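Before anything else, here's the structure in question.
One protein chain is absent from this view; the other protein chains keep their places.
For subunit A:
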Amino acid sequence: MDIINFMNKRALSLLRFVLILSTILVMTYSNKGLHFGEPGYFLAIIYLISNFILVRLPERLINMPAVSFAIFLFDIIIISAGVYLTGGVQTDFYLIYFLIIFIASTGQNTGAGIPIAIVASIIYIWLVHHTEPGISLWDSRFLIRIPFLFIVSFVSSYWSESMHKELKKKEELERFNRELKKEVERIAAKEIELRIYNEKLINSVASGIIAVNIDGVIMTVNPEAERVFGYKKDELIDYHIKSIPGIEPLYEKIESSMKNGKAIIREEVEVLNRNQEKIPLGCNITPLINPGGDISGCVVLFRDLSEIRRLEEQLRHSERLSYLGKMASWVAHEIRNPLTSIDGFAQLLFDIKDEKKRESYISEIRQGVKRINNIIDDILTFARIKRLEFTKIDLKNLIENTIGNMKVKYQLNCYTEPLIKGEEEAIRRLFLNLINNSVEAMDENGMIVINIDAKNGWILTEVIDNGKGIPEKDLKNIFTPFFTTKPRGTGLGLAIVKKIIDDHNGKIEIRSELGKGTTCLVYLPKYNNGR
């Protein structure tokens, strides 16, 4: 039994020494006494030696129920021999049985008490009968002694059992306390470890992190936040975020996030650092919600966008330069061609006498001037120099007038009231460019389908052709100015389309499949009583 060491080996051998001492005392003070050389004397010696052997036996062996039962049986036999040697029923030696039964009942093997009591009773009855054959079983001494053996066995077993239970409970409680203590220590260690880990994590993040409590007091700051704001951790922690000069705009966002309980994602906020330099920050602001569901603060994760802004500006600058270069080249080429015919026909005018020819030269010159004017229009549209004047436009009429002048097969379907708000000339230009592109992409059997419909507050116009389509690699560049795949293309057609659509707060999508055709989806704001 894996229970309390209530009767461990040491206690057992001590009790057995008491038992031996009692045996020797009883034998010494019995009628016969204990004398050297007599059997009783050797019995006491054997008993003593047996106990010394028992002390040497391993505890595991002693604790085995069969072994402990055998030990008690041995004790019963020794005591019975003592009873026999000291005069049977006349002697008080039987009292030692009570001691053995008590030891057996309270020992490791608590169940051994009753069998030992039975064995002791049988041996005692037999022994007394043997020494005094005439004695009756109903003799008062038997009637008292035998039941008492059992009573002692029951009582001591019960007491021992209760004791065992009590001790077991105590031990379990102690074990539980020990485990609880260990668990508390483990959790405390884990918490420290976790805190260190969190700190390391926060400190190693390349983005800035600050956390504030519900009152706006800064609780956590990482090194990147220190760097961006230009303040040391000690100058930020435990201070109200509003008290840090320059970062008030951030507080406004934090306050709004905590008030609404909603995260603010990818918000750009401009703050001032300690040196009063403007720092653009890209922020994600997330309210902290405690287990009770209440907002307990806010955590701000931000990136310093200064370098990105600088690179963007550099890129814009080089793009501007690149556009400027491309534009200069484009303008030079586009203008030189009509200029060549204007200048050429003007030179020829000097020598010409034929009136008809003169008129045709003048007509060529005027056409050249018109072309140059169109080019200037393109530049102005693209550079958005011209001010747009918005009016109500009937898109169906406008497209019909535009495509009607072109030599192309088309079908125009209108499923809604096609009214938009825009600048008529720009919108005409937009569809002229789109339809021109479609025409150029198709062969003589090509056909353009134009559908006008309303969709989510927009007027959606689909321009569908069955031309050769646009390769996927070109699709992403089609709105880039001066990007062209056409030998004579200026690369401004779709860039102008995009510009016009942007000026009208509209949007455009282009879907294309090689060999099948292209669909342009143009979304323009619906005309809404002048708004």
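Just so it is clear, contacts are C-beta pairs under 8 Å (C-beta built on N, C-alpha and C of every residue); 3 or more make two chains touch, one makes a residue touch a chain; residues count from 1.
Going forward, contacts and distances are computed from a predicted model.
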item	value
Among "Response regulator", "Transporter substrate-binding domain-containing protein", "Monovalent cation/H+ antiporter subunit A" or "Branched-chain amino acid transport system permease protein", UniProt-listed name of the chain not shown	"Response regulator"
Residue among A:136, A:329 or A:373 that touches the chain left out of view	A:329
Full-complex contact with the absent chain, from A:142, A:229, A:345 or A:382	A:345
Which of A:367, A:451, A:480 or A:519 contacts the chain that the document leaves out	A:367
Touching residues (missing chain, whole complex) on subunit A	329, 332-334, 336-345, 347-348, 357, 361, 364, 367-368, 486-488
